[in-house]
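To start, I am sharing the structure in question, which I have written as C-alpha cells.
A single protein chain has been omitted from the complex, and every remaining protein chain is retained in its original position.
== chain A ==
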Amino acid sequence: MRLLKIVPDNTNIAFVRVRHIAFAITALLTIAAIAMVLTRGLNMGVDFIGGVSIEEKFASPPPQDEVRETVNALGVGEAALQQLGGANTVTIRLPVPESADPAATDQMVEKVKAALAAKFPGATFSNYSTVSGKVSDELIQNGILAVVLAVMGIAIFSWLRYEWQFGVSTAVAIIHDVLMTLGFFALTQMVFDLNIIAAVLTIIGYSINDKMVIDDRIRENMRKYRKMGMKELIDLSVNETLPRTVMTSVTIMLALGALLIFGGHVLRGFTAAMMLGIVVGTYSSVYVSSSLLITLGLKPGFREDKAEASNAERVGPREG
C-alpha cells in the first residue's frame, strides 16, 4: 500500500534565510490588524457591552429593514440587527432598559416578540439573553486577564524549561497570533463574545503546542550538533518537524471544517476564529518564533541544558 505523504522526506527549505522578509510581512500585518481594531472596532456581543439580545426565527427570509422598523417603532431603543444562522434567523440587539425594575426587560422582550409575531406570521423566538453593564465590564476584564495570564504562564514555563530566548520568542509569537485574530474580527465584524475568548485561548494553546515541538527539536539538535551554525540548525529543526506540523494542522483543519459546515450557526464565529488561529499559529511557529531565536542571540552550546546539568556525569554527545 502506498501511503499518502503531504510533505516529502528530507525537505530542505531555507526558512531562516527569508526571516527578514517574514518579519517585515508579519510586522505589517500586525500593524494592519491593530489599526483595524482601533479604527473599525470589534463588534462586541451582549456579553461585553451589556444589552438584550433576542433571536427570532422567521418562516421565510425577512426583509431586514422592515424588521428594524417594526422594532424601532416600539420605542424600546435603537435596534441592531444581525443575520446569524441561515437566512431565516435574525438577532436583534437592544440596550438594557434604564428602569431598575426587573420586569422592564421582560416587558420589552414581550413587546418585541408580540410585534414581530403580528407583523410576520410564523415568527418564533428561539433565545434571548440580557447582560447588565456591570457584569459585561467584568467579563471583559476577566477575558483580557485570562489571555494575558495564559501568555505569561506559557512564556515562564518555556523559559524555565529551555533558555530565556525560547520564552521571549514564544510570547512574541503568541501575541502576534492574538492580534491577528482580533484584526480578523475587526475586519469581518463578526460578533465578538465570550465564546471567542475561549477560541483565542485555544489558539494560544494550539500555537504553543506547535512551538514547543519545534523548540524541543532545536534543543535536541543543539545538543547533537554542537558545531553547527545556528541558522542551519534552526532550518534543520524546522524541516525535520515540518511533516508533523503540516499533518497536525491538516487534521485539525479537517475537524474544524466539519464544525464550521455542520456545527450550527451558534458556533460559527468560534470555529472561524480557531481556523484562522491555526493558520496564523502555524505560520508564526515556522517563520516567526524560531527565526526570532537568532535575532535574540541564541548560540549553540550556549549553556548546557538544564536537565543535563544536573546529570553532569554524562559528557559526550548523544550517540548517532
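The working rule: a residue touches a chain if its C-beta (ideal position, glycine included) is under 8 Å from a C-beta of that chain, and two chains touch if they have at least 3 such contacts; residues count from 1.
Note that in this section contacts and distances are computed from a predicted model.
Per the UniProt record, the absent chain's protein name among "Protein translocase subunit SecD", "Deferrochelatase", "CRISPR-associated endonuclease Cas1" or "2-oxoacid:ferredoxin oxidoreductase subunit beta" is "Protein translocase subunit SecD".
From the options A:49, A:222 or A:256, the residue with contact to the unseen chain in the full assembly is A:256.
In the complete assembly, the contact with the undisplayed chain comes from A:247, out of A:32, A:228 or A:247. Of the listed positions A:43, A:70 or A:271, the one in contact with the omitted chain in the full complex is A:271.
By the touch definition given at the top, chain A reaches the unshown chain through residues 1, 3-6, 9-10, 55, 100, 102-103, 105-106, 124-132, 134-135, 139, 142-143, 145-146, 149-150, 153-154, 157-158, 161, 194-195, 197-198, 201-202, 204-206, 208-209, 212-213, 216-217, 220, 240-241, 243-244, 247-248, 250-252, 254-259, 261-264, 266-267, 270-271, 274, 320.
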